[in-house]
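Take this structure, written in structure tokens, and hold onto it; I'll ask about it next.
All protein chains but one are shown in place.
Coming up: chain A.
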Amino acid sequence: MNDRRKFLLGATAFALSGCEILDGAGKPDSLFRPVFGASEGLTHLAQRGLIGDALAPEYTEADIRQGQRPNGSTNPETAEYLALRDGGFRDYRLRVTGLVDRPLSLSLADLRQMPDRTQITRHDCVEGWSCIAKWRGTPLGLVLEQAMPRLAARYAVFHCFDVAERSLSGEVAYYESIDLMDAWHPQTLLAWEMNNKALPIANGAPLRLRLERQLGYKMAKYIHSIELTDTLGLLGQGQGSYWADRGYQWYAGI
């Protein structure tokens, strides 16, 4: 970089002289953490209050102008997943466990036999992009109805096949959770079809979550099982989802 550029950038940095003051705020022990926590609690509360049961906007066939952009994991490689994939997911069983009166084990055929819902919706990634696609699947609420959650159940936790992180301490499979208000919402689907075709592997086959009023990272792909719980403290590092444990908001309505 030449000197003039250095000077200009330096002068801008000086004029603003604030860009580094929050650099430490990302650390878990930062004094800003509780402040962010309070602000995010307020954001969560405000959205819950404003949104209520409202439906996410739905679009028409004419609005589907491209394929659904895959993001995050696009090709899980665990032995369990590969075996299921090679069998065309015929041996796949969605297990619903935890605080339920009737634990379930459902094949894709079982899910397809239940009443389904089709919706053309816009997928918003936390990065900033959007993509419109058509989704078909079984409303999560109907599955929960069969499983009969106990009164103590507050969250639905999604355990996934895809390994999101490999570290010295081992592999971390993707995990996500939603509260039961979102779980019972009519647009919350366990989707098995996208744009009139079986859900592609890149987009989460055999089963992925559609949670239309939140950002993309909430919509767990490659669902292994669903667990009903009364706390998120025991999951991962305690924030309730893979990305929430990495500084993102657990409630991702904005």
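The rule is short, and it goes like this: a residue touches a chain if its C-beta (ideal position, glycine included) is under 8 Å from a C-beta of that chain, and two chains touch if they have at least 3 such contacts; residues count from 1.
Note that contacts and distances are computed from a predicted model.
Considering only "ABC transporter", "Predicted dehydrogenase", "Cytochrome b561 bacterial/Ni-hydrogenase domain-containing protein" or "TVP38/TMEM64 family membrane protein", the record for the omitted chain gives "Cytochrome b561 bacterial/Ni-hydrogenase domain-containing protein", by its UniProt protein name.
When the whole complex is considered, the residue among A:C131, A:C160 or A:I178 that touches the unshown chain is A:C131. For the chain missing from the display, the contacting residue among A:L31, A:L50 or A:L234 is A:L50, taking the whole complex into account. Interface residues of chain A facing the missing partner chain: 1-2, 5, 9-10, 12-13, 16, 18-23, 25-26, 32, 35-36, 39-40, 42-43, 47, 50-52, 54-57, 59, 63, 65-67, 69, 122, 124-132, 212-215, 243, 246-249, 253-254.
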